[in-house]
Structure formats: C-alpha cells, structure tokens
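Structure first, commentary second.
A single protein chain has been removed from this complex, and every other one stays in its place.
Up next, chain A:
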Amino acid sequence: MQPRGQLRSAPRPGPARPFAPPRALLPLLLLLLALRGAAATLKDPGTVDAPEPPSPGMLQQAARAALHFFNFRAGSPSALRVLDKVQEVGWQVDPTRGYQVNLVFSTQAYHLQDRERRLGRCSAQVLFKNQKPGPAVTVRCAPLPEKHMLREDRLLFKQLKQLKGALNVSSIPDDYGNIDPSLRPMWDLAVLGSSYVMWERTTQFLYYYPLRISSVKQWKTSDHAIDFDYIILLHEFPTQEIIPCHIHLIWYPGKWLKVSYHCEDMQTPEASSGTEEGSAVAPTDFSNF
C-alpha cells in the first residue's frame, strides 16, 4: 500500500486494513462460519434463547456417536453393531461444557447373517462439547454373549493370519460392491478401526459411514497381534465429502485394540469437519471470506 502524500511519517494506530481481521483468527472464523452454516436443523446450544430439547437430528447424532464409541470399546470385529431405533430420555445444557443428550437405543448386528440374533438395548449419555468434535460418551449395552463373541473373534484372527497377498489389496469393496469372502475379515477389522475415527470426528452436525479400503500399507500378523495399516475412505454427511483416513491398528481378540490415525481433509475450512488429532490441515484458500 502506497503512503498517501509525503507528510505521512508514523503509522496510524489500529489495523492497517480495518475490514480484514488478523490472519491468525481467520481459520477460527471460517470454522465457526462453517459450523453455523451446516445442518441448521440441529440446534446450536450456545444461542441466547432458552435451550431447546434435542431435535430428531440431534438425537440421531448422539446415538451414532455412542454406537461408534461402543463398537470401538468392545473391540470385536465379529460383534459390530448398527443403529436401529433411538429414544430420548433426557437432556441438559451447560453453556460452559456443552449439550448433553441422554438416550436409549436398540441395535442390530452389522453382519447380515446374524440379523436374527436378538441384541439388547443400550443406554447412553452423550455430551457434545461446544463446537468441538469427539463427544464425551458413556454407554452401556445389555450384556453381550461374550463367549460367543470371543470364539468368533478367535476364528477371525486365525483367518486373518492365513491371509495371503494382503498388501496387494486395493479397493474393498470393489466398484460393484463385491468383497471377496477371504477378505471379509479384513474389511470387518478395518471398520472396527474406523469406529474410533468416526466417534472422534462426529459432532452435532457431522456423521460418517465407512465406504471402502482404498489401500493396505502394512499387514503384519503374529501369534500375539494383527498389525494393520490402511487407508479407508469415510463418507461425510452433510458435506458429502469423501475423507481418506490413514489408520494404524493393532488388535488381538479379547485383549486389546489400539488405533491411531490421520485423516486428509482436502477442503478449506468452509466445508471441513473439525480438527483431528495433531493433523489440522491449514487452510490455504481465503477467497470465499
């Protein structure tokens, strides 16, 4: 910017360009704008008006988050569950902490062959922390047939250990929705790992489904664990974006499941989700501001 006239010596007080906020605040502003813009059905807990009961959308979000968390903690690829019916039991809003939803929900087995097996109900408390992803979840489900689960997982573990050519895998399922029967256990394990990621990324507005494994980076099996490093594509609602997440998991039936991940958000903050662990993508395009 050229100085106007030669008499100007000291810089004027205040920002040089009054209508441009300091650069450091821009990402935050964009993020806030994005979150406010997204899915207006879901109530913003920080509003000035009296807090309102959770909308049906909010309730679904809470149930999704709770179920992802449950699946992750159960650590069993054989016993993955999907959401059935949801019912609100209570709610409370604390402006400093966030919006808490208490709910009960029923589930179905993820695996279609187990569809008929009766699964108990779950109850959960889900706290959406003001504009932050990774809601705090407390969830309890009716006792699982643990012995059965463990047996199935051990069988799955054996199948996975015998898997040949895992590193050559690309696209499970393929373009036509097919999964080779020998690769099904790998898909189930990948979905289990993604449960952790989906729980962490879910907010009042954003939810996910795992779409496909796009590549396998590493596959190590031993008597003690399966070490699985892969990229899975998550389908994000309501943005409709496809988010590639690089997940590294270590699993042993009945013993442990460890997950670390890094997701690539390609978009600028306007269409992105919240931050993920240590990998917030710096926005590079401010043209929409």
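Keep in mind that, in the parts below, a residue touches a chain if its C-beta (ideal position, glycine included) is under 8 Å from a C-beta of that chain, and two chains touch if they have at least 3 such contacts; residues count from 1.
Basically, contacts and distances are computed from a predicted model.
A.B. asks: When one chain of this assembly is omitted, its UniProt record names it as which of these: "AP complex subunit sigma", "Proteasome subunit beta", "Ubiquitin carboxyl-terminal hydrolase" or "Carboxypeptidase A1"?
C.D. replies: "Carboxypeptidase A1"
A.B. asks: For the chain not shown, which residue from A:52, A:114, A:227 or A:241 touches it across the whole complex?
C.D. replies: In the complete complex, the chain left out is touched by residue A:241.
A.B. asks: Considering the whole complex, which of A:89, A:142 or A:266 touches the chain not shown?
C.D. replies: Among A:89, A:142 or A:266, only A:266 touches the chain that is not shown.
A.B. asks: Please output the residues of chain A touching the missing chain, sorted low to high.
C.D. replies: Residues 36-41, 55-57, 82, 110, 173-178, 209, 211-212, 233, 235, 237-242, 266-268, 270-271, 285, 288 of chain A touch the chain absent from view.
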